[in-house]
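Note that one protein chain is taken out, while the other chains of the complex remain in position.
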Amino acid sequence: MAREAELRLREQLSKLKSLPLLRGARLSGDLERLQRQLDRIVAEPSDEEIWHAVQLARHEDRPYTLDYVERLFEDWFELHGDRHHGDDAAVVAGLGRFRGATVVLVGNQKGRDVKERTRRNFGMAYPEGYGKAMRAMELADRHGFPLISLVDIPGAYPGVTAEQHGQGGAIARAQSLMARLRTPIVTCVIGEGGSGGAIATALADRVLMQENAIYTVISPEGCAAILWRDAGEARKAAAAFKPDAAHCLELGVIDAVVPEPEPGAHADYDEAARLLGEALGESLEIFEGVSGEDLRRQRRVRFRTIGQVSATR
Amino acid sequence: MAREAELRLREQLSKLKSLPLLRGARLSGDLERLQRQLDRIVAEPSDEEIWHAVQLARHEDRPYTLDYVERLFEDWFELHGDRHHGDDAAVVAGLGRFRGATVVLVGNQKGRDVKERTRRNFGMAYPEGYGKAMRAMELADRHGFPLISLVDIPGAYPGVTAEQHGQGGAIARAQSLMARLRTPIVTCVIGEGGSGGAIATALADRVLMQENAIYTVISPEGCAAILWRDAGEARKAAAAFKPDAAHCLELGVIDAVVPEPEPGAHADYDEAARLLGEALGESLEIFEGVSGEDLRRQRRVRFRTIGQVSATR
Amino acid sequence: MSERIDVSIEHKHAPPQDGGRPHPNTCPECGSHYRDDELEANLRVCPHCGHHFPVHARERILQLTDEDSFAEEAAELRSDDPLGFFDLRPYTERLAEAELSTGLGEAMVIGRAAIEELPCELAVMEFGFMGGSMGRIVGEKFVRACEGATERGVPLVSVTASGGARMQEGILSLMQLPKTVCAVEDLRDSGGTLISVMAHPTTAGVLASFASLGDVIVAEPGALLSFTGPRVVQQTTREKLPEDFGLAESNLRHGHVDAIVPRSDLRPTVARLLRLFSNGA
Partner (left out) sequence: MSERIDVSIEHKHAPPQDGGRPHPNTCPECGSHYRDDELEANLRVCPHCGHHFPVHARERILQLTDEDSFAEEAAELRSDDPLGFFDLRPYTERLAEAELSTGLGEAMVIGRAAIEELPCELAVMEFGFMGGSMGRIVGEKFVRACEGATERGVPLVSVTASGGARMQEGILSLMQLPKTVCAVEDLRDSGGTLISVMAHPTTAGVLASFASLGDVIVAEPGALLSFTGPRVVQQTTREKLPEDFGLAESNLRHGHVDAIVPRSDLRPTVARLLRLFSNGA
C-alpha cells in the first residue's frame, strides 16, 4: 500500500477509535474484539484475509435481513408489493419500532433452504423489488421515519424480464429518490454488497459494513472472467479490487465497520444482531435534530466527494 | 328541471356570457353559433339532444387528441413509455409550444382505422397509460410547464392484465399526483369522458367540455344494463343521468363549454381546433402569476366543494 | 371488444332471503349453516372453513374498537336527488328503502374511536346500503373523517365495501373520486395517516380513489378488489379468467396490498399500525 494511503489510513483509524459508533462495543466489554478488528484494519488485510471475507459474506449460515429484523424490531409490519406489478421476495420492506421509535426498513433477503432460495431468487432483486423499496422510502419520507437499509445482494438479476422491466432505470431512480429524502438514512452492508443492486439502496447519510461483509463493483468471478478471462481467478480478482471492509473504510467509501462475533456473524445471531443494533442506533443518533433539508444536502455532498481524485497522473 | 336548479343555471349563464373564454368566439364573428349554444343551454336539453351528443361524442370522424396537437402545438415532441413496463398507445403524452410557451400535454387517443383502433385499444388506457401520463405530469411540475389534458376515453379497460397491473390504484395515484402539482392544469373533455379512466387525468384547475362531448360515471349502456337490466335502454339511461355539457355545466362539474363548428367538431377539424385553442389559452391565462401553492390549494378546494349537497332530505 | 363498458357498480347486494339464493348465514364455501349469534361470536367467519361473511358497518365497528369508544359523527347527513333520477324506481325510494333496511343514513359511518386504547378516526362502509355505492354524502363523510383525523392528529382507518360510484347521482358521483383523493392529500400534507382496510368487495370508484391511497393497505381473505368486476371482464375479453381473478390473494401477488389479514387478526393488526404511526406513543 502506498505510503500516502497508509498515512491516511492511520489518521482515519485514530478518528475511528473515538467514534461513538464503537462505544457500544467497548462498553459491553468487547475491547478484545475491537482490538482485533483494529489490528486487522491497520495491517492491510492479506489476500487470504480478503478471500476469507468473501467466503464469510456468502456463508450459507450468515444471518439475513429478517434474522436481524426479528431480533431488533418490535411491532414489525412487513410491506408487500410495488403497487404496480408484483411483490419481489428478494427485497423486504417494513415498518417497525427500533429502540422505541418507528423506522422503515428495506433489505435484501436471501433464502435459507432450497425452496426459499428459489422463491427469493438468491437474493437478487427484480425491478419490482426496487419498486417496493422505493414505496417504503416514500412512506418514510412522508412520515419523517428514519430509514434503515440492509444490503445483501450478489448483484442485480441477469434475466430477460428484469431487463424488460427496466432494471437499469429502476436502480437509477431508487438512488435518485434516496438523494431526495428528507429523513435520515443509515445503510449497513451485511453480506454481499454487489454492484448496482447494492447501490440502489445504499445512497445513505451513513454507510456501515459488517466486519466480514464485502462491497464490490462486480463479483470477483465476474471481474476474473473479464480481466483474467477465467472466472476461476476470482481470488486474484478479489485481491486486486479489495472488497473487504477495511479497504472500503480506508477508501472513504464507508463510515465505520460493525464488529461481528468470532468467527463470524453466522456463529451467533443474537450477538451479531446486538452489535448491529448498537451501530445502527448510534448512527441514527448522529442525525437527530438535523433538518431534512440539511440531511439531503449533506448526503449529496458526501457522495459527490467520495474518492475525490487527489492528483492528476 | 327544478325551479331552484333553473335559477342557478340562469345565473351561471349570465356569468358565462361575460366570460373571457368565449371572447375568441365572439371576436371572430361566431356570435350566431354562440347564441345557439347558449339557447341550447338555457333550454334544458331534451332527451333527444342528449342522445345526439352521445352519438357525436362517439362519432367515428370526431377529431382526436393528435388532431388537435398537430394544429395547436409547435415543436411537438412525444414522450413514450411509463419507464416501467410499456408504452400504452391509448394515451399520448408530450411537450410542445402552445402560444409560444412550453406546455405538457396528456390525452387519450383513439384510432381512426381498424388497425389503429386495435393498436390504441379503442382509446381505453391500461395502467401503463396512466403511468405515462403521470411521468409527463411530474416533468411538467419539475419545470413549471402548464399541463393540458384532453379526455376522450370510453372507460378504463376491462381486462385481466389491466386489473393485475392495478388499474384501480393507478387511477387513484394519477389523481393524487394531480392534486399535488404546483403547475396550472386545464382539462377539456373532447369526446367521451368515461368514468375512472376520464377522472384519472381530469383533476384540473379548470375543466372544460366541448359542446358535444359527454362526461359520465358509467356508459349509458352499462347503466342501462344494471338499472334497466337491458343494455338496449341506453337512451333512457342517458336521459336519466344527463352526461351532456349543458347539464355538467349546470351541475358545476365543469367551468365552461367550448363551442364546436356546426354540425359538430368532425365537420371542420381546423375550426374545432381553433375554438379549442382559444378556450385552452384563455383558461391558462387565468392562472398566470398564481403561485404553485395557491394553485394546488384552490384545486383541492374546487373538488372538495363540487356538488355540495344543498339540503338534507 | 366493446367500447361501451360499465366500470361502475356491478356487485349488488344479494337481497336477504331472495328466492333461489342461499340463506345469508349459510356458508357459500362449505355449506355449513349457523345461527346468527354463532356467526357473530366468530366475527362472521365460518368456523368450519374460514370463509369471511360480510360484516355490517355497525358490527364492524364493534369488532374493531374498544368498548363504548366509538362516537359517531355526521350521522344526520342524508343524500338528496340532484338529477331527479328515475330508472325502474325513483332514486329517493331506493334511498328510503336502504335507510329502512340498514338503519343507516348512508353507505358510510364515520366517527372517532379507540383501538387498544389508541385513538383514531374511523370511516366504515356499509355494502347493504345500495351496494356500498359512493354518492355525494359518502364522499362528504369521508372528507369529514379526514378533517377529523387532521384536527385531532390521529390516524384515519377506513374499512371499505363498495360496488363503486352511485350512478343515480350521475357525474356528481364520479366527482367523489377526486373529492376523496383531495381530502387524502390534505390529510397527508398535515402529516396524517390513512390505514386502508379493504373488505369484500372494494371495487370501481372506491378502489380507484381513497381506498388505494392508504399508507398501508390490508385486505380481508377472499375479498374481491378489482376496478372492473369479473363478469364484465369475462363478457368483454371472452378469455377464461384466472381462478382468483381480482381477489385479495391475487392483489397481494401482484403487489397491490401489503397484507391479507384474517378477521381474527384485524383488530391487533390495526392496533399495531396505529402504534407505529403514532410513533410508539
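Each chain carries a letter (A, B and C) given by its place in the written order, and its residues are counted from 1.
One rule holds for everything that comes next: contacts are C-beta pairs under 8 Å (C-beta built on N, C-alpha and C of every residue); 3 or more make two chains touch, one makes a residue touch a chain.
No experiment lies behind these values; they were computed from the predicted model shown.
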Considering the entire complex, write down the shown chains that touch the omitted one. A, B
Out of A:63, A:107, A:146 or A:222, which touches the unshown chain? A:222
From the listed residues A:253, A:267 or A:286, report the one that touches the chain absent from this view. A:253
So which of A:65, A:149, A:195 or A:283 would be touching the chain we can't see? A:195
Return the single residue from A:65, A:109, A:149 or A:167 that touches the missing chain. A:167
Subunit A residues that touch the omitted chain in the full complex: 1-2, 58, 122-124, 154-160, 162-169, 171-173, 175-176, 178-180, 194-200, 202-203, 215-223, 225-228, 231, 234, 236-237, 240-243, 247-248, 251, 253, 299-300, 303-304, 306-313
To test your reading of the contact rule: which positions on subunit B touch the chain that is missing from view? 75, 77-87, 95-97, 100-102, 128, 131-132, 139, 142-145
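As a working rule, only the chains that are shown with their structure count from here on.
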Using each chain's Cα centroid, which is most distant from the centroid of subunit B? A
Could you tell me which chain's Cα centre is nearest to the average position of every protein Cα atom shown? C
From the mean C-alpha coordinate of subunit A to that of subunit C, what's the distance rounded to whole Å? 41
Whole-Å gap between the CA centroids of subunit B and subunit C: 29
Between subunit A and subunit B, centroid-to-centroid distance (C-alpha), Å: 49
Where subunit B touches two or more other chains simultaneously, the residues are 164-166, 169, 173
Junction residues of subunit C - those touching two or more other chains: 254-256
